[in-house]
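As you look at this complex, bear in mind that one protein chain is not there, while each of the others sits in place.
Let's look at chain A:
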Amino acid sequence: MEVINPRSALLSNYEVLTLLRELESDHLAKTKTALRIKKEEEALGKPVTGTSAIEDETCENLRTVEVEAIQYLTSDFQPISAQSDAGITKLVKDLEPYGFTKAEKLQIVNLAPTEAVELYVIVEELEDRLGERMEEVLSHVRASLDPDAVVVVSSTQPSAAAVDNEEPPNPPAETGSTTEVYEEETWIQDANYIEWDDSGAGAGVEGDLEMEEE
């Protein structure tokens, strides 16, 4: 093992949560399919194959950290439930003229300070640098938080959610080919995910947070 770059980019909490949620829904779909296949095979009196056991085993560590991190990121003291793709993109653009460093912008996105005290902690020498414009920054943050955003969040990744939900009733009778069909579908999801990620960089969210130098 060799670490090529320990910190090639910084990620916002929101990005991490999106990734973890995707893993979670992937995993749930996989478990569902595995269960269904197992049931069908049992119904047909076939011997149980070992594939599902392998799937379970691979992910134990990942599952632990995934579930716990999702719990932390979605707990009620985090602003993340009110955040959305569009909101964060806009917030980062709005923060442009104030001359924040990348780290400060990242923390403003992560913590979404809506009170002056919170901003004092994040930004060094806040008064000298911003003076009267502090209130503007806070209002930008408030504007980026949408109280109804929970709906928006789920609709940002329609491909994964929709495919997962509609997938089970599709092939009810076939037994042999179901696994393969499913695999192709996860593939498509992965491709979608990467595309979405690229567009994020184009829109300037990720690009802003990337760290070229330490």
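Throughout what follows, contacts are C-beta pairs under 8 Å (C-beta built on N, C-alpha and C of every residue); 3 or more make two chains touch, one makes a residue touch a chain; residues count from 1.
Rule of thumb we're sticking to: contacts and distances are computed from a predicted model.
Chemist: Tell me the UniProt name of the left-out chain, picking from "Polymerase III polypeptide H", "Cytochrome B pre-mRNA-processing protein 6", "Autophagy protein 5" or "Pescadillo homolog".
Modeler: Options "Polymerase III polypeptide H", "Cytochrome B pre-mRNA-processing protein 6", "Autophagy protein 5" or "Pescadillo homolog" narrow down to "Polymerase III polypeptide H" for the missing chain.
Chemist: Can you say which of A:C59, A:A86 or A:M134 touches the chain missing from this structure?
Modeler: Here the residue in touch with the unshown chain is A:C59.
Chemist: Could I get the residues of chain A that touch the absent chain, sorted low to high?
Modeler: Counting over the whole complex, chain A touches the hidden chain at residues 1-13, 15-16, 19-20, 23, 50-51, 54, 58-59, 61-62, 64-66, 68-69, 71-72, 75, 77-78, 103, 107, 110-111, 115-118, 120-122, 183, 186-187, 190, 194, 197.
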